[in-house]
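Below you'll find the structure I mean.
Every protein chain but one is kept in place in this view of the complex.
Labels A and B are assigned to the chains in the order they are written; within every chain, residues are numbered from 1.
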């Protein structure tokens, strides 16, 4: 690479620089993308959207911390986690799109709120906006990554080879996310009176959204052998959270039950009020210029 | 003794060897370096904001990932550079306070607003391009830790420039609306990019001593000319024009002639009157202040932990 002529440097170079989330063809290269016999494809697409939207929307929230974190090192760490999740989202939306005949961007930018299938925990504002702070962000990350890690761990055995491969790759990332959240939970729980109070409040903020994570959806019942029944993850995840909260000297909140809306929640496309604003921001430019290429 | 030290320092610098952290160095050299490297670090950190402004709205998932990775790189660059100042006895916390209290500067370019997504591409192409012109010579700067940080940074910056240019090429192949968006963005960023090299040599106060110490390697005007020469063929390949009626090839000089930026605007922005000066500093101050309880908690936890281990 020549530094004296920037024009040359524009034309050459290695793509490997972009370490996280900007490309994923290699990660899944060699994976058989044919749909396994007997699998309900519509249900498979719906399931990929559930897991993909969880990652996409949480990534969108986490990236709000970029340039706002408590220290530079943490800014970089949170961006890495957001990039990992964005990478997972892209792989999952792409898989859904193979059934639906749409690409990842059509699915991310051109679906309306009611078509998004993410859990509420992913979409609520836990900071840096007014809905939370760094502690609430860590509380959400702890719950989300503990749950998704348990889920992906079982998803490795999915009858869909693509889902299994996505889970295999995501597992290491999620282990890192959970560790990061646990390290911070312990430090904030134990650190100062203020940090203890904020961390406890952060847990209270996210706990009402916990039950939804373990509610079995009809799609997951249809996809036996392909999907993971989240109800089966509860005791494992509870155990992990219990251990972290104990180490941090924090109390497990008792309020786990945010009521559903006419029996529905995120997996059914019924969201919180925060979701409309999140999508308005995320989708605005893409929708403003139909036919544009990016 | 002092003369010996000074002579050895001069000899080291003249022979193009590197000055390392524990070497004796003149106070002026140390101060100049801390100021310059800190300013550079601040620029990377403040520079996260104009582009970060578009992460949530990036129009494709691939662009979102690239942009987030790029802004994250800038945090890393700031971190490397603050580390380099710490080898000179400075302290990141102290420098951060100087930044948010307005006692130290950062590159004025970041006080311009990013108004469309094309700005992400143009910043990559022109602003990072100008930064590369400024920074490549610094890979050979006399202070070792600074030079080593710059080598790493320049390598990453060239990727940034490339992604910016690639975004613009893609947009120019898109709809007419997109092409108009690119040209509009170029019109807004061209002059501020030229200003990034600093005032004309005749008005630049720091250049001479810095050149002698090999902290700086080329004058502002030399670098500006080089940047214009480099950018013109790139603009032609892209299909955009620069908003300068005086810009044309000079056969005699073998270089491009070009007009002067509006130096009144430059000084106005430097002195705090830019569209975004207050916003950028307020953003950085809020992040620092909002994070104080987190940093404090981590220190408190570490102290308790150390006490427990000591007692055991």
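Rule of thumb we're sticking to: contacts are C-beta pairs under 8 Å (C-beta built on N, C-alpha and C of every residue); 3 or more make two chains touch, one makes a residue touch a chain.
The definition used in the following text is that contacts and distances are computed from a predicted model.
Chosen from "NADH-quinone oxidoreductase subunit C", "Ring-1,2-phenylacetyl-CoA epoxidase subunit PaaB", "Extracellular solute-binding protein" or "Sulfate transport system permease protein CysT", the protein name that UniProt gives for the omitted chain reads "Ring-1,2-phenylacetyl-CoA epoxidase subunit PaaB". If you put the hidden chain back, the residue from B:124, B:145 or B:164 that touches it is B:145. Touching the chain that is not shown, out of B:76, B:121, B:164 or B:274: B:76 (per the contact rule at the top). For the chain left out of this panel, the touching residue among B:40, B:70, B:92 or B:188 is B:92. The chain not shown here is touched by just one of A:183, A:222 or A:272, and that residue is A:183.
Where subunit A meets the missing chain, the touching residues are 19-20, 71-74, 76-77, 80, 172, 176, 179-180, 183, 187, 192. Mapped onto subunit B, contacts with the missing chain fall at residues 1, 4-5, 8, 20-24, 76, 79-80, 83-84, 86-89, 91-93, 144-145, 148-149, 292, 295-296, 298-302, 305.
The rule is short, and it goes like this: only the chains that are shown with their structure count from here on.
Once the centre of each chain is set as its mean CA position, subunit A and subunit B turn out to be 33 Å apart. Put simply, subunit A touches subunit B in their complex at residues 1, 3-7, 9-10, 13, 17-23, 56, 60, 63-64, 66-76, 79-80, 82-83, 86-87, 89-90, 93, 104-105, 108-109, 128, 133-134, 186-188, 190-192, 194-195, 198, 281-282, 284-286, 289, 291-294.
Of all residues in subunit B, only 45, 48-49, 52, 55-66, 68-69, 71-72, 75-76, 78-79, 82, 117, 129, 132-133, 136, 139, 154-156, 158-159, 161-162, 165, 167, 170-171, 173-175, 177-178, 230, 233-234, 283-284, 286-287, 290-301, 304 touch subunit A in the complex they form.
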